[in-house]
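The other protein chains are all here in position, but one chain of the complex has been omitted.
Our next item is chain A:
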Amino acid sequence: MSPVPALEVDQLTKTYASGVQALKGVSLTVQPGDFFALLGPNGAGKSTLIGILSSLVNASGGDARVFGHSIHRERRAAMQMIGLVPQELNFNIFETPFQICVNSAGFYGIARDVAMQRAEKYLRELSLWEKMDAPARTLSGGMKRRLMIARAMMNEPRLLILDEPTAGVDIEIRRAMWRFVSEINRAGTTVILTTHYLEEAEQLCRNIAIIDKGTIIENTSMKHLLGKLDVETFVLDVTANDAALPDVPGVRIVRLDEHTLEAEMSRTHDLNSLFAALSARGITVTSMRNKANRLEELFVRLVESNAGVAAA
């Protein structure tokens, strides 16, 4: 018997009062212990989905189960399992980090002495203990984000959901945050994450769903998804030259500017024919690099092809 999934989303739909159809029947499954990435361009419906799971948004249709508990029929049991780090700051800026954490635990019915111990533990782990008594409005942007992570840990959730927690946070603090979340995940907590930093998703996450315009367009393991990427793009620095570009079968060559070309080809395609054709036109390649972020590329391609389908 397979274990009860940490999350089963079943045909969720959402149409806002404005008429915007933010989710058009989303289904996905996240296994216990997974580190799961939910990727999608702005406005794809990620926050809407997370809002429905954490009972901040009313679903229009469908259901979701958190460790087997329906968010509709067993809301309290489901919410007990979830820790939420929302996209927008949502604590009282006049309260202190300590008060915010202890009160949040109180809402989950956690006795005050236990709540105070946990608040200290998580504020320390997120390097916020020195600020425990400072009004939250005086914290830096990165500290505010970490405070929301500490707060989400107060009920020691089995499913931690983070909605773009590193947006606008500098790299040092981002790394520290990921160390913390990875540690939590290793200790057994299932983590779902949305992020704009695709290389983060690539490094951290084992499974991934890509959502666009309210529809899941890909749901697979990170490994499998990256394996699908059989096309590579190279950026070539060349000597100044305005010769016409050669035609090389299987290679798409684009001139970016006077000194730069881009060549896209299958992973297995040989490079010799490209260099030969360029030399024949008197174009000298001075250096060459792999175009950044493979996932980024794949992502753009998937979303583009989805747009093609939508337009057709």
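The working rule: a residue touches a chain if its C-beta (ideal position, glycine included) is under 8 Å from a C-beta of that chain, and two chains touch if they have at least 3 such contacts; residues count from 1.
Here is the rule we go by: contacts and distances are computed from a predicted model.
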Name the absent chain by its UniProt protein name; which of "Succinate dehydrogenase hydrophobic membrane anchor subunit", "Transport permease protein", "Fe-S cluster assembly ATPase SufC" or "Cytochrome C oxidase subunit I" is it? "Transport permease protein"
Selected from A:V26, A:A64, A:M79 or A:L162 as touching the chain missing from the view: A:M79
Which one, A:V4, A:L56, A:A243 or A:L256, makes contact with the chain that was left out? A:L56
Please identify, in ascending order, the residues of chain A that touch the omitted chain? 16-17, 51, 54-58, 75-77, 79-80, 82, 84, 86, 88-93, 103-104, 106-112, 151, 155
